[in-house]
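The complex appears here minus one protein chain, its other protein chains still in place.
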Amino acid sequence: MTIVLPILLLIFFLLFGMPIALALGIAGSIGLIINEGWQAFFGVIQTAPYDSVESFVLSAIPMFILMAAIMSVTGLTKDLFYSAHQWLGNLPGGLGIATVFAGAGMGATSGSSTASAATMASAAYPEMKRYKYSTPFAMGVVSISGTLAVMIPPSIILIMYGILSEVGVATLLIAGIIPGILTAIGYIVTILIWVKIKPEDAPTIEDKPTMLVRFQSIKYTWPVLLLIFVVVGAIYTGVITPTEAGAVGAFTVLLLAIFMRRFSLKSCNKVLLETLKSTTMILTIIIGAMIFGYFLTITGATQNLVTYIEGLDVSRYVILSIIVAVFLVLGFFLDQMAILILMVPITFPIVIALGFNPIWFGILVTKAAEIGLVTPPVGMNVFVASGAAGVKTTESFKGVIWFVVTDLIILLLLMGIPEIATWLPETMNN
Amino acid sequence: VTDGTGKLPDEKITLKVADSVPSTNFISKEGIVYWMNRVKELTDGKVEFEYFPSEQLGKASSLLELTKSNTVDIAYTSYATEEMPLTEVAALPGAIPSSVKGTKMYWKLVDQYLLEESYLSNGVRPMFAVTLPKYQIITTNKKIKRLADIRGLKLRTSGGPIEVATNEIGASPVAMAAPEIYTAIERGTIDGAMLAVTSYQPYQLQKAAKYSTTNANMGSFIATYSINEVVYQKLPYFVQEAMLQAGEETMQHFSTYLDDHVEELTQTFEQEGMDMYELDGETLGNLNEEIQKTWDDWANALEARGYAGHEVLQRFEEIKQNLGN
Partner (left out) sequence: MKQLHHIFEKIERIFVILSQTALVIMMILIAADAASRYVFGQSIIGIYEFTERYLMIAVIFLSMSYVAKLDGHIKLDVLIDRLPASVTEIFNTLFQLLGAAFIFAIGYQGMVMTYEAWSNQVVSTGLIAWPVWLSYIWVPVGAYLFTCRLMLQFSQSLLLLLGKKKRQFIVKKEDVI
């Protein structure tokens, strides 16, 4: 009961409209107080808020959001999507497909899906609205495209799994490539099917633009394309680390905008406020999620669950399925990093003892984490995207459902065919 | 025997233990888990532990605070060097000859001086402390033949004395989150890193870098687990005794393991294609001479803040002499 009560409280707080960060923090605190006493509560609220923010790696979040905000306020993204529309607009759901591509591109530069989602929301959403795409469709695409950053290397989640399990980070990152591409293809197929069934959600351009118009549309786009190319190039040649890419990108976009005479001091205030709004919202939720996570951990709730599963007398595939399901269920409520820290150390030994491939398990866990980012009630990517676009979370969750179905199918595929994850790293090792 | 709270010894005592390393890591397996098992055995199962590895209850730098506030009872307090700056003496470059000897030296200093000065004044008591193997220079493309070869290299270091030493020898210390080292080394963002050989495998560095020294002494790290002092004083006497004995045994076991493990790993990495080499006598001599210049600065900076930096250095040196090297 003492463990169930805070969980019920959390659901109650969330449903009746308490800000998510406060709901997680307060429910977690109450859990700590009734289970461990006031000392533990004071200990945790002294360390957790500071610790959750004091991280160089997390500086990627404000920096990538800043980059996106500059691009958005100065109209650079508008140009980019105008061009994408000229080229892809004739395809059904063309802007949606362009967003998936952009998400995969962002994913290749960034390890942070929240930063990626915020960027996509401030960049792609207004454009899709301008071309009369429905809100759930547009927000669904934006929220889900952000998750591509999780599987496509570099990925903070994969690296974290590698460290927790001491499985090779390099191998894991390579193993993420094919599932990442597969996921992007899955999203595009979902868009095509969606638009086939409900064409009114994503109207196609009636008249086909001439090649001349198409090439002309690149005029204002090439500096940004060049920039993305340069930043990605700088990461892969090792000039900068993935964490630094946000700051370097933001700085370069700023210079570019000034050079193109698109930037004024007035837009400066707006850019910075937009950035603060998304960043602080995200990190405050992370603080709340940490406190709630500590409550679940210190009371042994997660540990007990795993011990129970381990003791079941069933086939090893059933146990694996249950473990993956637990990752999915925790993904409803908790921050992805918190889930990994909580669960990998206790489930990894079981999975290995059952004789499963550790790299494959890493990819399954990552896929589950990816899905958790967009599932209610706590779907970080949906929150971030909705916050950045100024849209109700309900609308976004509505739009994301079909992509989650796709993700679940891909997860099943990954479970059924481990080679999707293991083939590339094994080939490269030989 | 009853303790202050009137608990009978046949009542089970459960203690919460937290650290920041994965439970698969050697610090966990050969350190705290070994210690917990010994305490359980020595107390006939009267003492039980709830173990939270991998920063499950807080970041490494907060574990001292969580122990002080008794959110947990026992924790890995190794990263509390800001609150206990004198404990860093054993981490200074060139300070310890090996894990086994370094551990003996450090524990003696704890007994003589640091227990009161650093630990108890922060409300905790160390259960055991082990000095990790000497930090080596691991590089991607460049083998170090002379001291001059180090100059200008971008080397990832953790903060503290290692950073100071890296700067002293003319390399550029680069700060970077541990999970990023692998990619940074592989892609040449940095030229290498300063780490103990035992840390290569957890980060897979043996696959990203080609060269590693084996006899450099760039400093160390002290793996310490401490208990909340109030909790400790309330424990029955026989439990305290068991914990101290388990601590002694763990230090013996863990430090021996580390020294042996370094030998083993060196061979493994060599077989995997890494060049594990020794610096020649002259280069090593020059290197040691340069890095030991940082000791005085270290002590002076501490004296300026009211800590007995020079006294600790002197005591540590004396202990080293008495132990015979």
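A and B label the chains in the order they appear, each numbered from 1.
Going forward, a contact is a pair of C-beta atoms (placed from the backbone, for glycine too) under 8 Å apart; a residue touches a chain by one contact, two chains touch by 3 or more.
Keep in mind it's a predicted model, so treat the numbers as computed, not measured.
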item: Touched by the hidden chain, restricted to displayed chains; value: A, B
item: Contact partner of the left-out chain, one of A:Leu273, A:Leu312, A:Ala325 or A:Val405; value: A:Leu273
item: Which residue of B:Ile150, B:Val164 or B:Ile319 touches the chain not shown here; value: B:Val164
item: Among A:Val100, A:Ile159, A:Ile240 or A:Ile339, the residue in touch with the chain that has been omitted; value: A:Ile240
item: Per the touch definition above, residue among B:Gly94, B:Pro173, B:Pro202 or B:Pro236 touching the missing chain; value: B:Pro173
item: Positions on subunit B contacted by the hidden chain, ascending; value: 65, 81-83, 85, 88, 152, 154, 159-161, 163-164, 167, 172-176, 189, 301, 305-306
item: Touching residues (missing chain, whole complex) on subunit A; value: 13-23, 25-26, 29, 42, 45-46, 49-50, 53-56, 58-59, 62-63, 66, 239-241, 244, 246-248, 250-251, 254, 269-270, 272-273, 275-277, 279-281, 283-285, 376-377, 383, 386-387, 392-394, 397
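Note that in this section only the chains that are shown with their structure count from here on.
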item: Whole-Å gap separating subunit A and subunit B, where each centre is the average of the chain's CA atoms; value: 36
item: List of subunit A residues in touch with subunit B within their complex; value: 36, 39-40, 42-44, 46-48, 50-51, 54-57, 154, 156, 159-160, 162-166, 168-170, 173, 236-243, 294, 297-298, 300, 341-342, 344-345, 348-349
item: Residues on subunit B engaged by subunit A in the complex (per definition of touch); value: 16, 22-25, 50, 52-59, 61-62, 65-66, 69-71, 175-180, 182-184, 186-189, 201-204, 207-208
